[in-house]
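Input: a single structure, listed below in structure tokens.
A protein chain is absent from this complex, but the other protein chains hold their places.
Moving on, here comes subunit A:
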Amino acid sequence: MRRPTYHASTRTTATATRRLASLALAIGFASASASALAATEVEWWHAMGGGLGKKVDEIAADFNASQDDYVVKPVFKGNYSETMTSAIAAFRAGKGPDIVQIFEVGTATMMSAKGAIVPVHQLMADFAPKEGTAFDPNAYLSAVTGYYTDTDGKMLSMPFNSSTPVTYYNKDVLAKAGVDSLPQTWQEMGAALKKVVDSGAASCGLTTTWPSWVMLENFSARNDVPFASQANGFAGTDTRLEFNTTAVVDHIQRLDDWQADKRFVFGGRFDDAAPKFYSGECAMMMGSSASYAGVKESAKGFEFGVAPLPYDSDVIETPQNSIIGGASLWVLSGHSDEEYQGVAKFFQYLSKPEVQADWHQFTGYLPITTAAAELTREQGFYAENPGTDVAITQMTSATPTENSKGLRLGNMVQIRDVINEELEKIFSGKESVQDGLDNAVKRGDSLLEKFERANG
């Protein structure tokens, strides 16, 4: 019984090998002829749902129509965390996309993944097409790109959708309450909100979306106080949180005090607080500049305005710039040169003033180049839509300092969750302000230590 089986199996193996070889040859020919005919496909994973997603498809379609060599294929992968996780999982399986959109808090993770990414400055140097405008890092707004550059100032990812927090206010309520001038500082804010609640013009003064981003991260930047050591993490991974010893403590205390007479109402994480403003319950809301279109659509029955983020006059005389949120485009390693040429060409297209200005005007995200901002002004967009230029003015009014360049903290997604958690404990009266912030720092530091150990 054994022998014939043995023979049979050798024969089959030999045949199989021959067949496989011819098959491989055939596939080789097929793919060679295919690549000669079809354009190189560039896969782009993103997290832009709904109207934004349609706009992303439109941008890709316009790029594809503008040339014949490359086809950019946008794929919606869910929210930011989901997109990041799927891209990482796909990369581990050797099937990562060429371009992936990663939110700003994922920056440190991407940056430290040295073998997994192709830095944009390198990509542009190696693969940018000879024709067209050459890649010039200075064309981009430093307040935006600063978040995504390494310590030598080299661009690691391509900024895509960046926003910054601003104050939205209900004009009707403020008029009814007799608030004539918009508060510029937190001190003036206190007086104005008092008028609002005392007059009964609205039952709640102020609420905020994205509590940690607005009330801690941006408060620190705007008032030029450090959020974390080592230049907010830019100078090294051995960074530790510092906001439990700065003006942030007084600020959170102020908000906590304001809760008593409803000058401030905590409305939850993410965008959860927005309905409080839309319904007219709260007179003011701090939120992303990119919410402009959403606010315009949802704030029915009253006039709204946009004002800069206030600053603390006890801390600073002239406020610093605020910092960005949003996402940038990262290029993953492991693809062919042709694909990278396609990516470079696409990035070049994406940076064009017309494309940027259109994206900026449609979404409310900041333009990433100075030219796009100027073009938008020339087109009269800011004049027609008052308030849309508040964000960009706020971002560019001051030269970014160490404290306002941005944050580069590993495990930032979790750190933000920890901060939000402790804020919830503070605002529900379970913890004092100082205890809550101390706990946030303690828990956040252990996440930073973990990151340092894994990526040191």
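Throughout what follows, a residue touches a chain if its C-beta (ideal position, glycine included) is under 8 Å from a C-beta of that chain, and two chains touch if they have at least 3 such contacts; residues count from 1.
Please note the rule applied: contacts and distances are computed from a predicted model.
When one chain of this assembly is omitted, its UniProt record names it as which of these: "sn-glycerol-3-phosphate transport system permease protein UgpA", "Carbon starvation protein A", "RagB/SusD family nutrient uptake outer membrane protein" or "Anti-sigma factor antagonist"?
The chain we cannot see is, by its UniProt record, "sn-glycerol-3-phosphate transport system permease protein UgpA".
Tell me which residue among A:Lys95, A:Lys171 or A:Lys430 touches the hidden chain in the full complex.
Candidates A:Lys95, A:Lys171 or A:Lys430; residue touching the omitted chain: A:Lys430.
Which residue among A:Gln187, A:Thr370, A:Ser397 or A:Gln414 touches the omitted chain?
Considering the complete complex, A:Gln414 is the one touching the chain left out.
Determine which one of A:Lys54, A:Lys95, A:Lys171 or A:Lys450 touches the chain that has been left out.
Considering all chains, including the one not shown, the answer is A:Lys450.
May I ask you to list the residues on subunit A that touch the chain which is not drawn?
That gives, for subunit A, the contact residues 81, 84-85, 88, 91-92, 109, 112-116, 266-269, 272, 275-276, 279, 281, 411, 413-414, 417, 420-422, 424-425, 427-428, 430, 443, 447, 450, 453-455.
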